[in-house]
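What follows is a structure written as C-alpha cells; I'll ask about it next.
One protein chain is absent from this view; the other protein chains keep their places.
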Amino acid sequence: MRLFWELTKISFQRHLTYRAATVAGLVTNFFFGILRASIFVALYDLQTEVEGITLQGAITYAALGQALIGYLHMFSWFELMNTVYTGDIASDLLKPMNYFSFWLAQDVGRALVNFLLRGVTVMIGYAFLFDLYWPSGLTHISAIATSMVLSLLVSFSWRFLINLTSFWTPNALGILRFFFVLSWFFSGFLMPLRFYPDWVIRISYLLPFPHMMNTTMEVYLGVLQGPEIVLALLNQVLWIVGLVAAGQLVLRMGVRRLVILGG
Amino acid sequence: MAIISVQNLSKHFKVFKHHRGTLGAVRNLFSRQHTIVRAVDEISFNIQAGELVGYIGPNGAGKSTTIKMLTGLLVPTSGELLVNNLVPWKERQKYVSRVGAVFGQRTTLWWDLPVIESLSLLQYIYKIPADRFTANLKEFRDTLELDPFLDTPVRALSLGQRMRADLCAALLHDPDLLFLDEPTIGLDVVAKERIRQFIQKINRQRGTTVILTTHDLSDVEKLCQRVLIIDHGKLLFDGALNSLKERFSSKRELLVEFAEVYDEPIIDSAEISHVDGSRVSYLFSRDDISASELIGQLSAKYRIRDLEVREPEIEETIRRIYEERLLE
Partner (left out) sequence: MLQTLQLYRRLIGVQIRSQMQYRLSFFVEIAGTGLIALLEYASLALVFARFETLKGWTLGQVAFIFGLAELSFGVMDLFFSGFDPGYFGQFVRRGRFDQLLLRPINITLQVLGSKFMLRRIGKIAVGVGIVVSAVGMNPIDWTPLKVLLTGTVVVSQVAFFGGLFIIGATISFWTVESIEAINIFTYGGSMMISHPMHIFPTILRNFFTFIVPAIFLNYYPALYILELPDPFNMPAFAPFLAPLAGLWMLFMALVIWRFGIRHYQSTGT
C-alpha cells in the first residue's frame, strides 16, 4: 500500500509539471464548454424541462463534462500499450507490486492533478459565466463524490483492459481508438444519455461507458433520487468488479503468451 | 579555397529552470526563470574543399548545434558562416542542392517504399540529369552492394543496409559537401569497415568534402586527417589526430604490483599517478626512459610481483581531454 501511494505521489508531481498542457487544457475546456452550452441553450428554445433536466441542468451538464474530462481521461490512454511495444513492460511486470495497481496508482496521481487544476478551475470559471446548478446537503455531495471515484475506477479498469489487446496484436492503436470513439458517444459526454431515443439508451447500458460519466452527472443533477442513486452506485461497483476481474484474467493470458513467445 | 569558413560563430539558447518536488512543481506553474546557454561559443575554423574532417565532442558539447548551423537549419546568434560561398540559412534551397547529409539512425528515405523508388523520387527532387543519375546509381549499386535489397521497402532493411541506402541517397546529386552524423552507429565490425571504406573512396575519388561527427573514435582515427574537438561550446582543438596523440598521450603507463606495501616507491624517471596498497601505477614518457629500463630500475629497488605496460589509446586520450579539460 505504501508503494501504491509512493507511485501516486510521483505521478502527481510529474503531472503537476505539465504547466503549459494544463493551461492549454483549461483554455480548451472553456471554449468547447461554451460551445456545448450554447447548443443546449438553442435546443431549449421551446422547452423548459426535458427528461427531468432543465436548461440550467443541461448547461451544468456541459460544464461538468468539461470539468471531468481531464480527471477521467476517457478518450485516450496508450501508455500501457506503448510499454508492450517498447518492451519496457518486462521490468514493470517484475516489480514487487500487482501490475494493475502499478498503473492504477499512477492514474490516481494523474487524476488528482487534473481534478484540482482543471476540474475545480473549470467549474469555478463557468460559475462566473452561467447560472450553474449546485448540489446541496451532505448526503447529495457524498453521493456525488462516491460516484466520481467509482467513475474513475470504471474508466481506468476499462482502459487497462483494452490496452491489453497490445499483447496480441501489433495494431492495438486502431482498436483502442475505435473504443475511445465509442466511449465518447456512449458515456454521455456529447449529450445526456436520457435525451436519446430509448433504443440508444438500452444499448448504452449494455456497455461500461455510461458508468464512466453519465451516472455521475445524473447523480449531480439530482435526476436520480434516493434508492435510484444507491442502485446507480451499485451498478458502477458491479462494472468495476467485472472489468477488474476481466483485466486480471486477460492479463494472465497475455503474460503467458508473452512468456511463450519470449516477448 | 575554403569551402567552409566559420568566424566567431555563436549560438545561444534560452533554457527554463525547473524546481523540484511537489512544491517546486507548483512553483513552476507560476514562475519561470531562464538562463542563457551558450551552445556554441565564438568558434572559428576553415575547411578546404576535399578535406575529410572529424568533428567530435561529448554529448551536449555543441556538435549538433554547429552542424545545424552549417546545414542551414539554425540561424546563428552571431558570427559569420559561409559555406560554398552561400549563407546556408539565407539561401536554403540553392544551398542544400549542393549538400548531402546522413543523420544517424534517421532515414531520409520513404519508409514504406522500395529503396529504388525512393531513389528515383530523389532524382526528381534534386533535378538530377538522367545520365548523371544512371551513372551514379550504377556506381553506388556496385560499391555499396545495394542490389540485393533495391526492391525491399525501407522499413524491412537492416540497419547496415539502410545506412548504405541512405549514403547512396545523399550522394546521387553529386554534392560538394557531405555531412555524416554517426554513420556507423549500431553496426557490426564488418559493416562499419565497409561504410568507412566507402566514405574514404568518395572523398578521394570525387573530392567530396566530408564532415563527420561520431562517437566512435575509430571512425575518426581511420578516416580523418584532421579533427575538430568541441566541448562546452568552445572549439578546443583543431589539427591532425596524430599531433593530438603526441601531445597528450606521450605518457605510457606502467602498472606494478609489489610484493609488499612500500611507503613511497619513488623513482626518478617516472611519476606515480595512482597508489592502491601494493598496486602502484607510474606514468612515463617514451622520450625519458624505455619500459625495460624503468622496470629494471624498479626491480633493483623493490620486490615486484606482477607488472603490465599500457599504451595510451585514442579513446583514453580523448576521454582524458574531456574529463580533465586538458585543452582549456
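When the chains are written out, they are named A and B in that same order, and each has its own residue count from 1.
The working rule: a contact is a pair of C-beta atoms (placed from the backbone, for glycine too) under 8 Å apart; a residue touches a chain by one contact, two chains touch by 3 or more.
If you're wondering where the values come from, they're calculated on a predicted model, not measured in any experiment.
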{"item": "Partners of the unshown chain among those that are drawn", "value": "A, B"}
{"item": "Residue touching the undisplayed chain, where the options are B:Arg92, B:Arg132 or B:His215", "value": "B:Arg92"}
{"item": "Interface with the unshown chain - residue positions in chain B", "value": "13, 65, 68, 71-75, 89, 92-94, 96-97, 99, 101, 103, 106, 108, 110-113, 117, 121, 124-126, 153"}
{"item": "Missing-chain contacts mapped onto chain A", "value": "18-21, 23-25, 27-28, 31-32, 34-35, 38-39, 41-47, 50-51, 171, 174, 177-178, 181, 184-185, 190-191, 195-197, 200"}
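We adopt the following convention: only the chains that are shown with their structure count from here on.
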{"item": "Centroid spacing, where centroids are CA-atom means, of chain A and chain B in whole angstrom", "value": "50"}
